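To keep things clear, I will list the structure first and then write my remarks on it.
All protein chains but one are shown at their positions in the complex.
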Amino acid sequence: MKEFSVTLAPRFYETDALGHINNASIAAWFEVVRIRYLESLMDADPGAARDWMLASIQIDFVAETFYGKDVVAKITGAEVGNSSLNILCELYQEDRLTVRGKSVLVYMDTAAKSSVRIPDSLREMIASG
Amino acid sequence: MKEFSVTLAPRFYETDALGHINNASIAAWFEVVRIRYLESLMDADPGAARDWMLASIQIDFVAETFYGKDVVAKITGAEVGNSSLNILCELYQEDRLTVRGKSVLVYMDTAAKSSVRIPDSLREMIASG
Amino acid sequence: MKEFSVTLAPRFYETDALGHINNASIAAWFEVVRIRYLESLMDADPGAARDWMLASIQIDFVAETFYGKDVVAKITGAEVGNSSLNILCELYQEDRLTVRGKSVLVYMDTAAKSSVRIPDSLREMIASG
Partner (left out) sequence: MKEFSVTLAPRFYETDALGHINNASIAAWFEVVRIRYLESLMDADPGAARDWMLASIQIDFVAETFYGKDVVAKITGAEVGNSSLNILCELYQEDRLTVRGKSVLVYMDTAAKSSVRIPDSLREMIASG
């Protein structure tokens, strides 16, 4: 898997009254990173991400994330099953790990509305980045 | 015009690091109130609000809005033009005016994608509430 | 554990271009439900939830959630550890399960910024609801 990362500048409205970035904003960031990664697999076709259905997310809040410093979101793993793809992601702020997450996606035949085997061409792209 | 109000419980993620409700959350609340009002005109058909296109919003932040106390959003005016509708709205927290806003909507023929005169039946509903 | 539920009316801005409620909006709803539940334990003191630090969330998207129908969020379990509390939650729309989630919270001594044992009085309240 090749390296994939997205740099996000925290937005002030993403903070909450505790003075840090709110957990719901971080869940939203994971969507940004996940979709950019999926788009990167598909030659940046913005519509392509819609072949993937989000089945679950798991987010561990390791340390607080603050306004005022960029966040680097790194894809740290992409585990391919039959029709599922687990995307592992870590967020860093000034080289400090603040959040770790996993998204489970299912590859869909959007016409049939059912899951299908991830095609070999796509498996190769995921493996090589 | 009959009275129309919506009560909103501020959500913690709607606060920001200044300790009050963020301005962008308040803009989002105005959508909630506006759409509920339009739906009330249309016998609560959830799809009906889509005949209205939002042309502009104006929001005056009169005082801070805080987490922990309900907000009452009151429609204080509905000014009907040919194809436009100005909706005036005020937010109160513990009887204190905190926000005043105006939304300008245009009634659309969604098939033709052009504005059309607001029908008389709808004008009557707006006038009577 | 006594029953605890919150009814949420989906907001139009919480939908996305796929026509359903976006996953990030659902993560935000979990905060609403979690905090209301914690506040209910503490005699509805809005500040009390701040003694709890969110360690992780896990959300399974079982079926699509749509605009136009209320969502009932039910707390289905509250598992107490030494300093941790697992809150299990399910979302229903028209009696259909759409989302299942787990939040892990840690009880904090906010002055010392370290986790502390959940006091017995609070354990009793969680057990009895």
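Points worth noting:
Residue numbering begins at 1 within each chain, and the chains themselves are lettered A, B and C in the order written.
Throughout what follows, a contact is a pair of C-beta atoms (placed from the backbone, for glycine too) under 8 Å apart; a residue touches a chain by one contact, two chains touch by 3 or more.
Here the structure is a predicted model, which means the values were calculated and not measured.
For chain B, the list of residues touching the undisplayed chain reads 18, 22-24, 27-28, 31, 50, 53-61. Interface residues of chain C with the unshown chain, by the touch rule above, are 12-13, 15-17, 19-20, 22-25, 67. Taking the whole complex into account, chain A touches the unshown chain at residues 11-13, 28, 31-32, 35, 46-47, 49, 67-68.
In this text, only the chains that are shown with their structure count from here on.
Ranked by separation of Cα centres from chain A, the top chain is B. Mean C-alpha position of chain A lies 23 Å from that of chain C. Per-chain CA centroids place chain A at a distance of 34 Å from chain B.
Chain centres here are Cα averages; for chain B and chain C they lie 28 Å apart.
Taken residue by residue, chain C touches two or more other chains at 28, 31, whereas all remaining positions touch fewer.
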